[in-house]
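Can you keep this structure in mind? I'll have questions shortly.
A protein chain is absent from this complex, but the other protein chains hold their places.
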Amino acid sequence: MPRTIVPTEPAGTLSDAWRTCVGTGRFNLALRRDYQDSLALAQRDIGFRYIRGHGILHDDVAVHRPYDAAGHRGTAYVFTYVDQVIDAYLEIGIKPFLELGFMPSALASGDQTVFWWHGNVTPPRDHAEWAQLVQALLRHLIDRYGLDEVRTWPVEVWNEPNLDIFWKDADQEAYFRLYEASVLAVKEVDAELQVGGPAISPGADDWWKPFADFVTARDLPADFLSVHAYSSGPAQHVPFGVYQTLRAPQNLLDQFARPREILAGTVLADRPLHITEFNTSYRPDNPVHDTAYNAAYLAPVLANGGTHADSFSYWTFSDVFEENGVPASFFHGGFGMLAYRQVRKPTYHLYAFMARMGQEVLARGDDHLVTRHAGTGQVTVLAWQPVGGSESPEEPDRHEVRLSIPAPTGGRVFAMRHDVDETAGNAWAAWREMGRPASPSAWQLDALHEASEPARRAFSLPVAPGADGGRVDLDLTLGRHGVTLVTLDPVRDETPPWVDDARIVARD
Amino acid sequence: MPRTIVPTEPAGTLSDAWRTCVGTGRFNLALRRDYQDSLALAQRDIGFRYIRGHGILHDDVAVHRPYDAAGHRGTAYVFTYVDQVIDAYLEIGIKPFLELGFMPSALASGDQTVFWWHGNVTPPRDHAEWAQLVQALLRHLIDRYGLDEVRTWPVEVWNEPNLDIFWKDADQEAYFRLYEASVLAVKEVDAELQVGGPAISPGADDWWKPFADFVTARDLPADFLSVHAYSSGPAQHVPFGVYQTLRAPQNLLDQFARPREILAGTVLADRPLHITEFNTSYRPDNPVHDTAYNAAYLAPVLANGGTHADSFSYWTFSDVFEENGVPASFFHGGFGMLAYRQVRKPTYHLYAFMARMGQEVLARGDDHLVTRHAGTGQVTVLAWQPVGGSESPEEPDRHEVRLSIPAPTGGRVFAMRHDVDETAGNAWAAWREMGRPASPSAWQLDALHEASEPARRAFSLPVAPGADGGRVDLDLTLGRHGVTLVTLDPVRDETPPWVDDARIVARD
Amino acid sequence: MPRTIVPTEPAGTLSDAWRTCVGTGRFNLALRRDYQDSLALAQRDIGFRYIRGHGILHDDVAVHRPYDAAGHRGTAYVFTYVDQVIDAYLEIGIKPFLELGFMPSALASGDQTVFWWHGNVTPPRDHAEWAQLVQALLRHLIDRYGLDEVRTWPVEVWNEPNLDIFWKDADQEAYFRLYEASVLAVKEVDAELQVGGPAISPGADDWWKPFADFVTARDLPADFLSVHAYSSGPAQHVPFGVYQTLRAPQNLLDQFARPREILAGTVLADRPLHITEFNTSYRPDNPVHDTAYNAAYLAPVLANGGTHADSFSYWTFSDVFEENGVPASFFHGGFGMLAYRQVRKPTYHLYAFMARMGQEVLARGDDHLVTRHAGTGQVTVLAWQPVGGSESPEEPDRHEVRLSIPAPTGGRVFAMRHDVDETAGNAWAAWREMGRPASPSAWQLDALHEASEPARRAFSLPVAPGADGGRVDLDLTLGRHGVTLVTLDPVRDETPPWVDDARIVARD
Partner (left out) sequence: MPRTIVPTEPAGTLSDAWRTCVGTGRFNLALRRDYQDSLALAQRDIGFRYIRGHGILHDDVAVHRPYDAAGHRGTAYVFTYVDQVIDAYLEIGIKPFLELGFMPSALASGDQTVFWWHGNVTPPRDHAEWAQLVQALLRHLIDRYGLDEVRTWPVEVWNEPNLDIFWKDADQEAYFRLYEASVLAVKEVDAELQVGGPAISPGADDWWKPFADFVTARDLPADFLSVHAYSSGPAQHVPFGVYQTLRAPQNLLDQFARPREILAGTVLADRPLHITEFNTSYRPDNPVHDTAYNAAYLAPVLANGGTHADSFSYWTFSDVFEENGVPASFFHGGFGMLAYRQVRKPTYHLYAFMARMGQEVLARGDDHLVTRHAGTGQVTVLAWQPVGGSESPEEPDRHEVRLSIPAPTGGRVFAMRHDVDETAGNAWAAWREMGRPASPSAWQLDALHEASEPARRAFSLPVAPGADGGRVDLDLTLGRHGVTLVTLDPVRDETPPWVDDARIVARD
C-alpha cells in the first residue's frame, strides 16, 4: 500500500463549522444535573459555541402565563426556568441558538402535540399575542444578558414545519405567516438581532423556492437559513427501539450542500447556512448511535462538512432526551455523544479528537485529515476506517493508513496515539459483554467509564532527512470501525549524558 | 421581667424527630441540579435522615413499561431515573422514605389526575399487576443498594387517600384494598421491610378506627402510622397565590398528638408515628412560607414536636416544586426552606439552628429551648418571639428573653449569637425592598444571598458564682418575628501577660 | 452636621493602582495549599493584577544548581517549583511581578543572610554567572508561558538594597553594579521585557539622585521605578510581637508622592512608579494588621493613592509568611489581609469593598468616596471613620456621614449596606473574646469565619425630586474604626397590584 505524502505547506484552513453548534433535548431538561454535568464535560473536551434544542416556549418552561383571579386579568411572562437554563449555559461557556417553539397551550389554536412530552404544534390562535410573547422573551434576555450578547444568539423560527407531526398539516402558508409575525417581532425589538428559518427536515427541497419567493415578496429578513440532515432509512420497530438502513456518509455532505445549490441566484444565495440538526439516524432509539461505526461514519463528515455549511449541529450531545419517553435501558440508541452519567460514546471521542486538530490543513483524504497548529507546530492526524452504510459490504477487521509527515530535520518526534474502535474506547461494547444491563450497578458504571477511555500509546519516531526538510513515516493500523488521533511534537532531547537506563537495575 | 433560671442538670433528651424526615417535590424533580445543590446544602447545615415525596411511580419516572411490538409483548420495569435519584440521595447522605404512588397510566383504572403534572389518582385496574410493580421496584432496590440498607427505608402506601383529589372518590374501601395488596407484596419480598400508612390528611380522624379495625381483622402489617398536619384556613385566591388564616402553633402539636389519642387501646397504639407532611399552610403559593413569621411560628413546634411523634417532616426542603405549575416569581410562597438557587429562608435558619442544639435539654419554655452538648459542654440557646396565628394580635416589635445559664465558675463564656427576624437573615424582606423582581438579575441574586445571612455577633459574658456553680446572665432582645441561636462556650483564656491592646496604636 | 451634596457628573476616574499589585511571603510558600486557597479567594473577591514577593532565586526554590559528579560538571537551572508556583498563579488569575533575589548560596560572595529562612544578601561572586542565571530564568519563562505574556511581567532588581540587612553593607555602588548586570541580561533576552528598581525602603530619598545619575551615565534601562512605604515607628518588643507608633495616613500618601517630587527634571521623571510594598507597620508581628483600625486607616490611602503612583502593593495578602519564623499564634499581627485558613481581616473587607466601586468618581472626601458604575448606573459609597495614628486622640465611638446622592427621579433605590468595625466583620475581636486561643479548635475556627462576615442590611430609600434630577438622603452612622460600603440601585417595582402583606397572616 502506497504512503500518502503529506505536504509541508497548509492547503487551507480547518473550518470551525463542526463545532459551531450542538443539539440538545428539550429546554426543560437543561435543568437537570446529569445534563449540566455532561454539557460541562463536552465543553471542556470539545468546546461548542452554540446549543440548540426545542421547547423554550413549551408549557413545562411556562413562559406564557395568562391569569384571571380576584378581579385581576392579564398575561404574565415568566422566566424562572429560562434564566436558570441560560445562566447555566453561559456559566458552562456555551450560547443558546434560540428556536421559537413549540406553542404554549393557552396560545394554541388546536391541541395537536408531538412527542411524549406533548409539544403543541398548532399555529397561534392570535399572531399578535404570539408576537408579544416573542418580544417579551427577547426583551427579557436583553435585559438580563445585555444587547451585545443577545445579538450573537441566532433566533430560528419553529422546527421542521414541512412535517405534519411538527406543524399542523405541514401548512406552508401558515408557517410563512408565523415566520413573518416572528421576524417582524424580533426586529422590532432590535434590528441587529439575527433571525432565520425555515428549519426544514431532510427531503423538503421543494420548500426552498417558495421560502425565497416569500421573503423576497414581503421584504422580510432572513439573516440565516436552516435545514436538517439525516441519512437513515425507515424505522424497523422492535420493543423500545428500531433498526434502520443507512446511506453512505457522502449523502450527509450532499444534504449539507443542497440548499446553496437550489438557492443559487436567489436573494438567499449567500446567506449563512446552518444545518441545525444532523446525525446518521433520526431516531432516538437506534443503537447505531452508541457504536464505533457511528464515529467512523461521521469522521469524514466532520472533516469536510465545513466546506458546505457554516455549522452542522450534531443531534444531540447527551442521552438526556425524552422525545420517545424515558428510555428503557442505559444504552438505548439515544442520540447522545454522551450516555447517562457522562459515559462517553465513540462519537464523543471523534469530536474530542477533532477539538485537538490544528487550524492549518496539511492533507485531507478518504481516511485521514492532517493538520498543524500554527503556534506550536504540533501536527495532528485524524484517521478512520471508511464505512459505507447499508449498501456497502461489511468492513474488514483492520484498516491501514500510511503517511509521510513533515517534521523538523534531525532528531525524533514524540507521538501520542488515541484509539477508538470496536473494542477500544467503547463503553457500549463493554456493556454488551456485561449482558446489556438495563440499570447498571455501581461497579458496572465504573467499568463502563473505564471501558470508555480510548486506548493510548506514547512513542517516538525518527525524523528522516528529506528534500523539503525532515519526514516521519507514520504507519497506523486501525481496528474495525476505528477512529484514531495521533499528535506529533518534535522532541527536544534533554537527556543528560550520564543517563544509562541499563544501569537502573545495575548488575554488580 | 423575671429571669428564667436554667437548671444545671438535664431535664431530658432532645428528640431527633424534627430532623428524621423532610418533604420534597415530586420524585422526577430530584434529577435537577438546583434541587440537588439545595439538598446537599441542607444536609451540610441540617442533616435530615430521610426524604419523602410523591411520584416514584408516576409516568415521568416511567418505571412501569408495557410493550407490544414486532411480536414481543410484556412489561418492562425501568429504573433509569429511580437509580439516578436514589444514587444522588445516598451520595448526598439522605435515605428515601418511599411513598407508593401515583398510578402509572397504563395500570390505572381511570384518568383522574391531580396537580399540574397530572398524577393519576385512580386505583389499579389489576391489583396483581400493581403488586408485581411494587415487588419489581423493591427487588430492584435491594439488588442495587443491599437488603440491609433497604430495610431501613420505610414504605408508605399512597398519599392522603381520604381526599378525593388524591384518591378517586376518597374511597376508603378501595384504599384498604390497595393497602392490603401493597403490604402483602412488600412483605413477600422481605418480611423485615417496613411498611405502613394510611398517610391521611388533617381532618380525617374518622379514618383511624376503621384502619385499625381493618388491619386487625385481616391481620395485616402496619409497621408505622402516618398522617399529615397543616394549620392554615381556606385559600383566599389572588393571581399566582393565596392568602390564608393560620391557627396557633399549638394546633400543629395537637394534630401530631391526635392519632395516639384516638388509637389508644387498639393494636396500633404504640406503633411508630410519622407526620409525613406538616407546615403552616398547605398551599405552595402562600407567602407566609417565605417569612420570618413562619420560622418564629414553627420554633415551638420543632422544640416540642418530638414528644408526640417519631418524626415530623417539613413540607418541603426546596421551592423546586411544581404541584401548581411553574411559579411565576422568584419568591412565590413556595413550601421550600430554600428558595431557588439556595437562597435560604428564615425557616431554613430555624432548622440550621436546631441542628446546632445539644442532646441534653436543660430548659424548655414558651420562647426558648436550652440544651447542652454532652461531649463539649457547649450550651445552646434557641429563643423566639411567640406568635399566635390569625387569632392573636400583631406581635410587638421586640421580644425580651432573660436567662440565667449554668457555666463553669470563674472566668467568662464566649457567646456567638445568630439572629433571624423581619430584617435580619431575611432574603424575602430584601427582595420586597428591591421591588419584588420576578426574575432577579445576577446582582440581585447576589444581594439576596447576602441578605439571607443571619446577623451574627460574637461577645463574651462574665460567669458569676452561684450556689450550684457559676451562672451567666443572658439577656436577649429579639426583633419582630425573631428566632435567635446563642452558643455559649467557656473561655479558656490564653492571653499572654504582656498583651496590652492599648499599645496597638502606641502613643509615644 | 451638614449633608455632603454628591455631584451628578463624574469628577474623574477611579484609578486601578490600588489593585494593580499585592505582596506575598516568599516564593516557596506559594506551594502551600492555605496560600493558594487564600489567593484564590482574594482573586474572587478583589482581583489583583500582579503579585510580588521575595525569594524566587533563594535556595529553597533551588533554581541554580551546580553539579560535579562522576566526571560531569556544570550548572543546571531547575524550574520545578518556579513552574508549580507560576502555573498556580496564572490558573488563579494573577501574574508575577518578578523580584530578582536573593542570592543562591553557590553564587554568593558571602554568607550574610536575612530572615528566619536565611535569604543570602551578598553580591554574586561572579556577575557573569548571575547574568546567566537571570537569563536562564527568563528564557525558561518565555519558553513556558510565551513572550507576549512574559513581557507583561515587570522585573525588579533586588529588594531594599539601601538597608544593610537586605544588601551587604547597603553598598550603593555594589547595587548599581548588580542593577547593570541584571538589566543588561534581561534586555539581551528580549528588549521589551520591563525591568526596573531600585526597590528602596522608606527613608532612602538620598538614593534617588545617584540612581538617576547612574542610569543616565551608563545609559541603562529603567522601565519603572520602585520604592516602599510604611508609616510605623520603631518596634517596642514583647515576646512574639511588637507594638509601634503610627504616623497619620497622609504620611503614606506623602511617601507615595516623594519619588516624583525628587526626580522632577531628571530622565526618570515620568517613569511608571510602583510602590512595591506598603502597609501601616513594617513588622509581621504587630497586631494593628489584624484590626478594624488598620482598615479605617488605609481607606483614604486606597481611595487616593492612585493620584501619586501607578501601583501600591499591600504587603501582604496572607498571613502565610515566615520572615520572623512560624508565628506563635493564630492571630499574631501578621501582614495578611487574610489570616490562616482564609479568615478575613477588616483590611480584606476594605479591599473587597473597593473592588465593588465603580469607575466614575462622583465625590471624594475625608471620610467617603462615592462612585458610579458606567454600565449599570449603580452608585457605590465607601465611608470610613477618619483615624490619625499615634498623634491623634482616641476616635469617638460613632462617626456620622451624611450624603445626598443623585438618583433617577421618582421611586426608590435599593440599598445594601456592609459594615466592618470594632465588632462587625471582625474576627480578631471575636478571637479576643474567646481568650485569644493560639491554636483555635474546629468550632473556634468556624466561629471566626462567622464573625468575619461583615454586618449587612438591605433596605430601600425614597428618591426626592431635585433641581438636577432625583436625590437620595443617605445617613450613615459608622461604628468605631468603621468602614462601610453601600450600593444603591434604582428599584424597578414589579409588585403586582394584588399584593397585600397584611394578609399574609390573614385575620378572618
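Which chain is which? They are A, B and C, in the order written, and residues in each are numbered from 1.
Everything that follows uses one rule, which is that a contact is a pair of C-beta atoms (placed from the backbone, for glycine too) under 8 Å apart; a residue touches a chain by one contact, two chains touch by 3 or more.
Because the structure is predicted, anything quoted here is derived from the model rather than measured.
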Per the touch definition above, residue among C:I142, C:A174 or C:V238 touching the missing chain: C:V238
Absent-chain contact - pick from C:V61, C:L252, C:V413 or C:M434: C:V61
Among C:D16, C:D45, C:D83 or C:E450, residue touching the chain not depicted: C:D83
Residue among C:R49, C:H127 or C:R144 touching the omitted chain: C:R144
For chain B, the residues touching the chain missing from this view: 70, 72, 496-498
Missing-partner contacts on chain A, residue numbers: 233, 236, 238-240, 243-246, 286-288, 291, 293, 376, 378, 387, 389-390, 412, 414, 416, 418, 423, 429-430, 432-438, 443, 447, 450-451, 453, 455-460, 487, 489, 491-496, 498-501, 503-508
Touching residues (missing chain, whole complex) on chain C: 31-34, 36, 60-62, 65, 67-70, 72, 74, 76, 78-81, 83-84, 87-88, 140, 143-144, 237-240, 325-330, 340-341, 438-439, 441-442
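In the analysis below, only the chains that are shown with their structure count from here on.
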Intercentroid distance (Cα basis), chain C paired with chain B, Å: 46
Centre-to-centre distance between chain B and chain A (centres being mean Cα positions), rounded to whole Å: 43
Per-residue multi-chain contacts in chain B, two or more chains: 238-240, 438
